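As you look at this complex, bear in mind that one protein chain is not there, while each of the others sits in place.
Just so it is clear, A and B label the chains in written order, and each chain counts residues from 1 on its own.
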Amino acid sequence: MFGLDKRDTTLLLIVAGLTIFAPFILNPFPTDSGLAQFNAGYPDLMQRFVIFGIFAIGFNILFGLTGYLSFGHAAFLGVGSYSAVWMFKLLSMNVLPAIILSVIIAGLFALVIGYVSLRRSGIYFSILTLAFAQMSFSLAYSVLTPITNGETGLQLTLDDPRVLGQTATADGSIPVTNLFGLEMRGTYEMAMGPWAFQFNMGYYLCALVLIAAFYLSIRIFRSPFGMMLRAVKSNQQRMNYTGLNSKPYTLAAFVISGMYAGLAGGLMASMDPLAGAERMQWTASGEVVLMTILGGAGTLIGPVLGAGFIKYFENIFSKINSNVLHSWFSFLPDGLEDFIVFIIYPFIGKGWHLTLGILFMLVVIYLPGGLVEGGQRIGGWFKGRKKSDARQSETNPAE
Amino acid sequence: MSKTDLSRRGLLRTGAVTSAGLALPTIFTAQSASAFTNDPTGGTVTLGFNVPQTGPYADEGADELRAYQLAVEHLNGEGDGGMLNTFSSKALEGSGILGKKVEYVTGDTQTKSDAARASAKSMIEKDGAIMITGGSSSGVAIAVQGLCQEAGVIFMAGLTHSNDTTGKDKKANGFRHFFNAYMSGAALAPVLKNLYGDDRKAYHLTADYTWGWTQEESIKAATEALGWETVNTVKTPLAATDFSSYIAPVLNSGADVLVLNHYGGNMVNSLTNAVQFGLREKEVNGRNFEIVVPLYSRLMAKGAGANVKGIHGSTNWHWSLQDEGSKAFVRSFGTKYGFPPSQAAHTCYVQTLLYADAVQRAGSFNPCAVAEALEDFEFDGMGNGKTLYRGADHQCFKDVLVVRGKENPTSEFDLLEVVEVTPREQVEYAADHPMFAGGNLGSCNPGA
Partner (left out) sequence: MDAFLLQILNGLDKGSAYALIALGLTLIFGTLGVVNFAHGALFMIGAFCAVTLQKIFSLSFETVDPDKTDFLGNPLKVKTPYVESWFGPDLGGAIIDWSVPLAILFAIPIMIAVGFIMERGLIKHFYKRPHADQILVTFGLAIVLQEVIKYFYGANPIPTPAPDALNGVANLGAVIGMDIIYPVWRIVYFCFACLIIGAVFAFLQFTTFGMVVRAGMADRETVGLLGINIDRRFTIMFGIAAAVAGLAGVMYTPINSPNYHMGMDFLVLSFVVVVVGGMGSLPGAVLAGFVLGVLESFASMEWAISLIPGINQIIIYLVAIVILLVRPRGLMGRKGVMED
């Protein structure tokens, strides 16, 4: 189907299924139970899952295939968001032109930075991309404030022109982002007994884009172009000796992954029309590296898993406070309750960075192939050793 | 693979979505039957406390959170009631808000606009928070305020000092109790004149982002009105940690006052560096060189250690104030946590009480009704004297404190002493003052 072989089609269908039914899958606990804290099926977080999934898929096309470790990819995401918000300010609140522009601008930006940075490889390439991204961040935060609105972030105001749309709605507020009239924030809530599920317009737009982006990435992975990129990773010198110029291939990969980042940025701005400079900081670039490695670099599904994992931590774990902890363990005797809360407290709420750091180290140490490898190992225990080895070598071709 | 493939498919898909949307226009638009976002239906009401828990302002965020927990206790009738006993409005009875028990959720702003909006959204969308409050920087406050306007909930700003929060970025659903850069300038200027004379030469170092700029603009205007000359204004990068290369030029600039428009870690480092370079002992034009820090915070003063001694600045509130409201708040906070509250804690506590009181008086959680109850509301007994929540820009007007780093602190909390309480009339300004121009409140949005 769609020019994919059977295994890839299955993978695509799994991803499509997961994203479409995410509102159910992510809300497994009844709303009024104590475990509802762990529900992640609300629009904002679901949107973030898929948007960062797209970002990580794009990053993986560069890093997973060519092995070039960019430490400045967040800059493209930031540029994408800024272009999208400017579109909302100047043209109209329709997300389509905004997303298209953000992909184009991010692509151009990536072309320039990639052209320069790809003259070096290894850690020199990483430092070059890092330097470009940090420069963009610093300038966006200060000197470029007329374009970026600096620290506050670029926002919509009531007197933006919006030549094709309306400046303000009849009741005096800023119009909302939409796709030909479909409001991105529109949410349909479905109550089923004690469960509540939210179906959000914006999320489904992002989900469709994710599926398309995922499909495109499968096609790239399986194409002769993808093969060429893998050749760059395994031995660029040998490739050059055979008379092939690898530069156009790596540059193309860089630009494509930059456009993915721009797409993610454009979608992010479409869901929530604000673009902040912190999106371009090196820690944000580091985050997408973490996502990709955590999930499994070079695998198709890994980056999406990694993105979901980190965003889940950031949004769910950071919200558990001591109050919530005490309510969970209130069934225990007082002394024991306090003791357990005392033990767990440093790792949740304001300590979520610590837990993330520890988990991240554990994954890098014990699961170099990321969560995908973890899944395969667990699968291996069930299916028997031999079978799993065979499978691993097949689904992990980029390694 | 070919890329045209994608765009064709994308186009088809878009078309499909559009037609589906046109066919089912009503399902996706209405959130629920109620008239406003997150109408609390059960016996409880949820407030969202969005404070920095990671990053450089985490300690300030922790103090804000303590104040919120205290406020919730007092609203629910637990503890000693704190400022509820001194608050001029007597609508709150310690039985929750409109009879509903107050519950809360917390989030981490990370002092980043994006992260702050994400956690605010999660509190609104997932936890059903009816009001969002907190924050420790203006960038975050403005970003979250914009979000709350779109989502249709009330935003009660925490620590935010930029003129823009209730100036060019003001929003109908957002309210600020904290003072602002203009007020700092207006309060400080007369004190500086009395202390240092009216013919000083000032050199400004300014953090290079929006708050820094409004702070510089305000204090510059206020001191120039006294007759001071501004020798130079230099922007410093936010990420700077070592300010030596910005301090060194001050030495030979002919200036005799250094104004540090910095906050947080920037302020700690620039002040430490300035003192290192001997500026405090320096004499220029036969007069003592002076350093001024327009926005002071006790938590930050602690980081600068002995360097703050004798240095003037302004602050929203200080625990050593002796009015009944402040005393009641310090007593309940100190009894519960063992140390006095910071100005951030005070503003957050007061904001929570003010919100609850407004709901109670309005008789509804509807943001528009609450906003109406808050607008032009005049109250007393909250630690800053008679205070007005001005309807035109949702800014509180109240007395502003001018403080000085204490020479002989008796404890680790006793770092600042109040030099003067600048009365409210002196820091008031017209709603259309040029430093606050360009914004538009818009109309209140109840969401849904």
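In this section, a residue touches a chain if its C-beta (ideal position, glycine included) is under 8 Å from a C-beta of that chain, and two chains touch if they have at least 3 such contacts.
Since this is a predicted model, take the numbers as computed values, not measurements.
Asker: Checking the contacts here: which visible chains does the omitted one touch?
Answerer: A, B
Asker: Would you indicate which residue among A:3, A:30, A:172 or A:286 is in contact with the undisplayed chain?
Answerer: Here the residue in touch with the unshown chain is A:286.
Asker: Would you mind spotting which of A:14, A:90 or A:135 touches the chain that isn't drawn?
Answerer: Selected residue, touching the omitted chain: A:135.
Asker: Which one touches the absent chain: A:336, A:361 or A:378?
Answerer: Here the residue in touch with the unshown chain is A:361.
Asker: For the chain that got dropped from the picture, name the residues of chain A it touches.
Answerer: Given the touch definition above, chain A has residues 69, 116, 119-124, 127-128, 130-132, 134-135, 138-139, 141-144, 282, 286, 289-290, 293, 297, 346, 351, 353-354, 356-358, 360-361, 364-365, 368 touching the missing chain.
Asker: List every residue of chain B that touches the chain not included in the displayed model.
Answerer: Those residues of chain B that touch the unshown chain are 55-59, 208, 232, 234-237, 239, 241-242, 244-246, 248-249, 251-252, 265, 268-269, 272-273, 276-278, 281, 299-300, 302-307, 319-320, 330-331, 334-335, 339-340, 410-411, 413-414.
Everything that follows uses one rule, which is that only the chains that are shown with their structure count from here on.
Asker: Help me check something: in the complex, which residues belonging to chain B touch chain A?
Answerer: 1, 3, 5-6, 9-10, 13-14, 17-18, 21-22, 27-29, 31-32, 53-54, 58, 61-62, 65, 69, 104-108, 112-115, 117-119, 121-123, 125-126, 137-139, 142-143, 146-147, 149-150, 164, 169, 208-211, 235, 237-239, 440, 442-443, 445
Asker: Where on chain A does chain B make contact in their complex?
Answerer: Against chain B, chain A makes touches at 39, 42-45, 48, 96, 138, 141-142, 145, 149-153, 155-159, 168, 171-174, 176, 179-183, 185-189, 198-199, 201, 204-205, 208, 212, 215-216, 219-220, 222-223, 225, 272, 274, 276, 278-279, 314-315, 318-319, 321, 323, 349-350, 352-353.
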